[in-house]
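Here the complex is missing a single protein chain, while all its other protein chains stay put.
The chains carry the letters A and B, assigned in the order they are written, with residues numbered from 1 in each.
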Amino acid sequence: MTADSHADSHGGAHTSTGLSNNKLGMWLFLGSECLLFGGLISTYMLYRGRVGEGPRPSQVFDIPFTSVSSFVLLMSSLTMVLAVSAAHKGDDRNTNLWVTVTALLGATFVGGQVYEFTAFYNEGMGFTTSLFSSSFFVLTGFHGVHVTVGIIMLMSIVGIMKRSKVPGSKSETVEMIGLYWHFVDVVWIIIFTLIYLIPA
Amino acid sequence: MTTETHSTTEHGMSNAGYVRIAAILAAITALEVATYYIDLGALFLPSLLIMMAVKFYIVVSFFMHLRYESKLFSWVFYAGLFLAMTVYGIFLATFHFFS
Partner (left out) sequence: MTNIERPASASEVAAVATPSTSLGALKRPVASTGWKSWLFTVDHKKLGIMYSAAALFFFIVGGLEAVLIRLQLAAPNGKILNADLYNQMFTMHATTMVFLFVMPMAAGLANYFIPLQIGARDVAFPRINAFSFWAFLFGGIFLNLAWFLGGAADGGWFMYAPNSGPVFSPSHGIDFWALGLQITGIASLAGAVNLITTVLNMRAPGMKLMRMPIFTWMQLVVQFLLLFAVPVITVALFLLSFQRNFGATFFDVSAGADPLLWQHLFWIFGHPEVYILILPSFGVISEVLPVFSRKPLFGYPFVVFSGAAIGFVGWGVWAHHMFASGLGPVSVAVFSISTMAIAVPTGVKIVNWTMTIWGGKLQFTVAMKFAVGLIVLFTIGGLSGVTHSVAPSDTQQTDTYYIVAHFHYVLFGGAIFGLFSGFYYWWPKVFGKLLNEKLGTWNFWMMVIGMNMTFGPMHILGLQGQPRRMYQWTEARAGEGFFNLAFWNMFASIGALVLTTGVLLFLINIVITARNGKVSPLDPWDARSLEWMTTNPPKEHNFDSIPTISHLDEFFHRKYEEDANGQMVKVKTAEQVLKELEDNADAHIHMPSPSYWPIVLAAGLPVVAFGMIYSIPIAIFGGVIVLFGAYGWAIEPSTAPDDDFDPPATTKDVVHVG
């Protein structure tokens, strides 16, 4: 029994644990991302009361608006999981459909963030206005970049699948992107609660 | 000692099941937003944190399938999560954030 890394004819990988290398790698990466976002959230927590001359959180946050965009991102997790489900069934058409919908919902979320940040800026809360504003924008900015990278990956997988150029297992690739996507959603669940809903 | 991986759809939910989960998540989100408007007094913070944790757990366990996967994945992921919570919790504590 060789322990090499290519898929055998049964479609499964021979590994010591029986687990896929890609999946293990992705979960390890997500574990490390907890430390990244934890650091950004902690920095925000430390500085959220330091508003200087600038506006306070309660003055700028628009809870109804952010609730809607949070809901949008949450639903994108649903469509992502439907995409993975379709991919496992080998249903390329529905996979591409749900992946595209997920990307669109994600783009809606990012669009909402851009709108929200522009509004904040117009209300006198720029990146360097205060420690609160800097740490808020760094935290949500990093999250937004993660979402954007996710959207790029989603659109890429649609394009790559359409040209039948997926190396390796299609369903596993979609699943890996799915794990990343859900994690980004889960980070927002934390951000929305801790930053928006809990008053400073 | 090598084992083959199995398709994860063995334990996959039906699409209807996923929609149900999403509905639960939406409902909890609505409740969370409601706490912003309703005065819960001392219950505010704990209830909000619990709801956040429950949503987190549901997405990770069901959407990310962690509940049905090898325990190793749970270990490495939750190790990162709890390490982050502990280390950053201590960090904030040194700034008297919790007092």
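Note that a contact is a pair of C-beta atoms (placed from the backbone, for glycine too) under 8 Å apart; a residue touches a chain by one contact, two chains touch by 3 or more.
Just so you know, these numbers come straight off a predicted model, no measurement behind them.
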(message) Can you say which of A:Gly52, A:Gly90 or A:Pro199 touches the chain missing from this structure?
(response) A:Gly52
(message) Going by the contact rule already stated, which one of A:Ile63, A:Val138, A:Val158 or A:Ala200 would touch the omitted chain in the full complex?
(response) A:Val138
(message) Please identify which residue in A:Ile63, A:Ala107 or A:Ile160 touches the non-displayed chain.
(response) A:Ile160
(request) Quickly run down the residues of chain B that touch the omitted chain. (result) 1-2, 72, 76, 79-80, 83-84, 86-87, 90-91, 93-95
(message) List every residue of chain A that touches the chain not included in the displayed model.
(response) 1-6, 15-17, 19, 21, 24-25, 28-29, 31-33, 35-36, 39-40, 43, 46-47, 50, 52, 127-128, 130-131, 134-135, 138, 156, 160, 165-168
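The rule is simple: only the chains that are shown with their structure count from here on.
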(request) Going by the contact rule at the top, pick out the chain A residues touching chain B in the complex. (result) 1, 3, 8, 10-20, 23-24, 27-28, 30-35, 37-39, 41-42, 45-46, 63-64, 67, 70-71, 74-75, 77-78, 80-82, 85, 88-89, 175, 178-179, 182-183, 185-186, 189-190, 192-194, 197-198
(message) Per the contact definition, I'd like the list of chain B residues that touch chain A in the complex.
(response) 1-9, 12-13, 15, 18-19, 21-22, 25-26, 29, 32-33, 35-36, 45, 48-49, 51-52, 55-56, 59-60, 63-64, 69-70, 72-73, 76-81, 83-85, 87-88, 91-92, 95, 97
